[in-house]
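A protein chain is absent from this complex, but the other protein chains hold their places.
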Amino acid sequence: MSKGKVVLAYSGGLDTSCILVWLKEQGYDVITYLANIGQDEDFEAARKKAESLGAKKVFIEDLRTEFVEDFIWPAVQANAVYEDRYLLGTAVARPCIARRQVEIARREGAQYVSHGATGKGNDQIRFELTCYALYPEVKIIAPWRIPEFYNRFRGRTDLMEYAREHGIPVPVTPRAPWSMDANLMHIRSELFLSGSESRAPADLYLMTKNPEDSPNVQDVLEIEFKKGVPVKVTNMNDGISKNTALDVFSYLNEIGGKHGVGRIDIVENRFIGMKSRGIYETPGGTVLLKAHLDIETFTMDKEVRRIKQGLGIKFSELVYNGFWYSPECNFVRHCIAKSQENVEGKVQLSVLKGQVYILGRESPKSLYNEELVSMDVQGDYDPCDASGFIRINAVRLREHHRLQGLSSTKQ
Amino acid sequence: MSKGKVVLAYSGGLDTSCILVWLKEQGYDVITYLANIGQDEDFEAARKKAESLGAKKVFIEDLRTEFVEDFIWPAVQANAVYEDRYLLGTAVARPCIARRQVEIARREGAQYVSHGATGKGNDQIRFELTCYALYPEVKIIAPWRIPEFYNRFRGRTDLMEYAREHGIPVPVTPRAPWSMDANLMHIRSELFLSGSESRAPADLYLMTKNPEDSPNVQDVLEIEFKKGVPVKVTNMNDGISKNTALDVFSYLNEIGGKHGVGRIDIVENRFIGMKSRGIYETPGGTVLLKAHLDIETFTMDKEVRRIKQGLGIKFSELVYNGFWYSPECNFVRHCIAKSQENVEGKVQLSVLKGQVYILGRESPKSLYNEELVSMDVQGDYDPCDASGFIRINAVRLREHHRLQGLSSTKQ
Amino acid sequence: MSKGKVVLAYSGGLDTSCILVWLKEQGYDVITYLANIGQDEDFEAARKKAESLGAKKVFIEDLRTEFVEDFIWPAVQANAVYEDRYLLGTAVARPCIARRQVEIARREGAQYVSHGATGKGNDQIRFELTCYALYPEVKIIAPWRIPEFYNRFRGRTDLMEYAREHGIPVPVTPRAPWSMDANLMHIRSELFLSGSESRAPADLYLMTKNPEDSPNVQDVLEIEFKKGVPVKVTNMNDGISKNTALDVFSYLNEIGGKHGVGRIDIVENRFIGMKSRGIYETPGGTVLLKAHLDIETFTMDKEVRRIKQGLGIKFSELVYNGFWYSPECNFVRHCIAKSQENVEGKVQLSVLKGQVYILGRESPKSLYNEELVSMDVQGDYDPCDASGFIRINAVRLREHHRLQGLSSTKQ
Partner (left out) sequence: MSKGKVVLAYSGGLDTSCILVWLKEQGYDVITYLANIGQDEDFEAARKKAESLGAKKVFIEDLRTEFVEDFIWPAVQANAVYEDRYLLGTAVARPCIARRQVEIARREGAQYVSHGATGKGNDQIRFELTCYALYPEVKIIAPWRIPEFYNRFRGRTDLMEYAREHGIPVPVTPRAPWSMDANLMHIRSELFLSGSESRAPADLYLMTKNPEDSPNVQDVLEIEFKKGVPVKVTNMNDGISKNTALDVFSYLNEIGGKHGVGRIDIVENRFIGMKSRGIYETPGGTVLLKAHLDIETFTMDKEVRRIKQGLGIKFSELVYNGFWYSPECNFVRHCIAKSQENVEGKVQLSVLKGQVYILGRESPKSLYNEELVSMDVQGDYDPCDASGFIRINAVRLREHHRLQGLSSTKQ
């Protein structure tokens, strides 16, 4: 008698292969689901592996376009950065993956979903909050939080042994001393057993060239935005041009990666209240962040920008913490999208040796008025007005000083 | 009969030399004041020039150390960045300069202060708000906002002619097509008569090497912080070390400049409500911002950080707008300083080709707990707790979905 | 030769009557405009007065419905309160009045608008920012800021004398020692020449009964909301019911006023940086604020509410400062309106002796789930989850304590 169907987020790796077999052992019918969000993976090999391990069904889903359009683009509009540095490449991928998993679970009549995320990380939260939000009755099996599982598999050796016993193919190359999460937007690496002060090994980086070795000739790109989203990128060096969401983003990854753009090594605060170290490569996302910041400030009213900046920080926290599918994140996304209506125009930038330099920008919606700002043209602006402006702003400061004078006189 | 004494912020250049003479013509006794805040200037030549033009007294004041300690350091603690990009190099210098000017005015019994800032910019505001806050009874003469002055001097030609007539030395080299403001922290350049899309000329940059031409060998620095402020910098390549405020900052400028760090080209929103384009070089400040962000996140509680981040944004706006000497900026600086008590430790970073890469960090006050975060060590942490954490966080999301389900059923 | 047409915001009182004649003297063709926004005024007498004083045209415009629908309703949605107490009755009226004035000016081909607001207050700003935003080329004549005017009319005596000389009817009753601004939403009174500690005279209040003298029998109202806006009010005592915007608001004024609701005596911070004392009566607005807060919290997600609360505070500041017609206030209004989509349902409340007591509420969109919250029914909720939730929230607190322990041990 089956305990029911479970849709397992399957990566093809050792962990989730063991979980697949373990779930079968527990009496579940296992459906595996593997999302293609741009990671470097042999999807057909993974399919065969899952089938050979007893998956009742295997779903391999190409989510790359929806990942870019539905998840990366809103992050670009928001200038989404967590704790001033992390561009949220993993955080925006989780709701994308879980959304489809839940669709499959509903379609297949599965009551359960499962995943291989650890019990100390953010990903379990991002994954499960999405599942609960979109499929509130779902039951979630998180083996790394189930004592029978994690007490049995106390380390990699236990997994390897279990794999050998159950005919699960075992990786032949030794494991790198870091874990990795890769998708179209970024690669995140976490060093094992390392202090915060040890340096990341050079071969950890896969998406970006070492800036020391990258070309000393810049690429000059022109990125065109509409409604705060890139619609076209052109390389001014060779005229190459892209204009679909997936192509634009992939091309920015290519150019950014070639020049070593978007590497950071940070300690960040997990939702769960602990600090962890992460090393990230986000080439295309970093180029886009710089370009979007530029065209946004160019076309957006100053005070709208201030309010929107606060909403962007809120958005980043929500996404980091796993609340993409929450009423508040819906609300914030709506507000941010509203703010982007006039964020339109072209940004020219140079990419070189790990850096992105803005060279210029133009826009039909620009609020930049060359004549108004010119030091040589007076235009409609009367400099005398500034005297009044300053003096009124000083009323409060002078009163404050007066009071302090009174206090100090008294003392 | 003299109209009274005026302390003029004098740069030695054409504009303020003309203002000096013009103020004399208007009947004032002119005291000139030139602050050394690290700009590249022949101060003795400026002294002689002022004397020869009839200044009653000439003050040349070395403010470099107080500029770093009293103004740049609080900005470092705040991670001060205006509109996500500008590091406020000019904005933090203004209150420093004006503070001393007002001291001189009080000491010399001058009722008036004067400056050569234009009527469309931020600097007039920063300058004058400081004066009004610290010397509320002061009267300010801003010639570029006085019709008799600005109607007489409609362009550089008028100034040149006036100079020749009044024995003011006239610059022999043609003027660059941009204006410049330089100090220890940065150089700001504003292009004349240029659109937002034209590229900045290569010879505009003075503090930073062009990254294309900068060395392809990194410098590795270790910066030590106490209370959120750098107390020592050591070059790991050659062992050079600095440990006074002025030396540390100057050395970071040197290394940052050598590698082309800290160039930006932006359009920003002036307080006065117009957009302007600025090109900035902030080599040392950029290195410090990255290093401080790192040590701060490493040693500061996550939620304190969130609150402090908001205060830092507020601080940046206040400083940009000229409110350094305001009750609210005092308050915010106090709060930020409080947050920095444990921001202590060492950051190692590499500087190369326009970029700063954090390599590692260590601190006696670190909140990073390697064992707690480890995937292989369970420690005091019970993974089962995460299930409860997630499920409680999902209560609201599931309820929301339930309500939406009810609505859609009804429709 | 006429200097051109000016549209004067005319109240019928002494000040603006003098301004009317003075503008004529200066050579302008004066068009008077008087907005009916619910103040107690003899509009026909005002029309005749203006005509007799030489107005070329007289506009008297009934704006009451648009005042409620376009200005008061958004304030209700925002829970708009300035500095925690003031409900913005004057601030929301100004853009309503000025919007029509500018429409008239455009229609009549007038280059100028004029008003009688003083040079120290907020109203001049609210008025003029609206004019500049909607009619950027307009020229504004503010006599109380023109030296020739305010030096001539240094006090009420000068105005009275001028009035007698120019056939302007002079008020026969002595002036109350306070100024007043009245509209449908509130009456604001400012005491002349009074300290902050003197008590407001009893006869200053016009919209609200003294609570000491108000009935000791409560009225029980039911207010129905849709999209955050009241669509119906019913008196449960007598069954009286209203359902148009103007009727609903007027009826809430009537009941609130009868019971002395909405009196406050505050010192507030003007935009212009000085503190002033104001005494306000806002009967209907106060009832609505309490009712809206209740239905909003009942139907809105907790986290959306937090974000919206911040937007409401921002909205209040913008409106107080006169920025109704600004890009940022448009943006904030849009976001707030979005948040109100599900703010729907009925609130029952009692009004008595200056107070409003919420008695209960119901809504088809309620997120209140009686079963979920019940202490006797467990439902879908597993209390064990709370243990994990609390322990995960404590991870950070315990780490912090650990660090402090380390520090104190070391010392």
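Read from first to last, the chains carry the letters A, B and C; within each, the first residue is number 1.
Here is the rule we use: a residue touches a chain if its C-beta (ideal position, glycine included) is under 8 Å from a C-beta of that chain, and two chains touch if they have at least 3 such contacts.
Just so it is clear, the structure is predicted and the values come from calculations on it, not from any experiment.
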item: Sole contact to the chain not displayed, among C:65, C:218 or C:250; value: C:218
item: Residue of B:185, B:220 or B:272 in touch with the missing chain, whole complex considered; value: B:272
item: Subunit C residues that touch the omitted chain in the full complex; value: 79, 83-85, 118-120, 124-125, 128-129, 132-134, 136, 142, 144-145, 147, 150, 155, 179, 192-200, 211-212, 216, 218, 263-270, 272-277, 293-294, 297-298, 302, 305-306, 309, 313, 317, 322-323, 325-327, 348, 352-355, 357-362, 366-370, 372-376, 378, 381, 383-384, 386-387, 389-391, 393-394, 396-398, 400-402
item: Absent-chain interface as seen on subunit B, which is shown; value: 272-274, 301, 303-304, 306-308, 310-311, 314, 323, 326-328, 331-332, 334-335, 338-339, 392-397, 399
item: Positions on subunit A contacted by the hidden chain, ascending; value: 301-303, 364-367, 369, 372, 380-382, 384-389, 391-393, 395-396, 398-400, 402-403, 407
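We take it that only the chains that are shown with their structure count from here on.
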item: Subunit B and subunit C: spacing of chain centres that average the CA atoms, whole Å; value: 40
item: CA centroid of subunit A to CA centroid of subunit B, Å; value: 31
item: Rounded Å distance between subunit A and subunit C, as computed from the means of their C-alpha atoms; value: 43
item: Multi-partner residues of subunit B (each touching 2 or more other chains); value: 302, 366-367, 369, 372, 381, 384, 386-387, 389, 391, 393, 396, 398, 400, 402
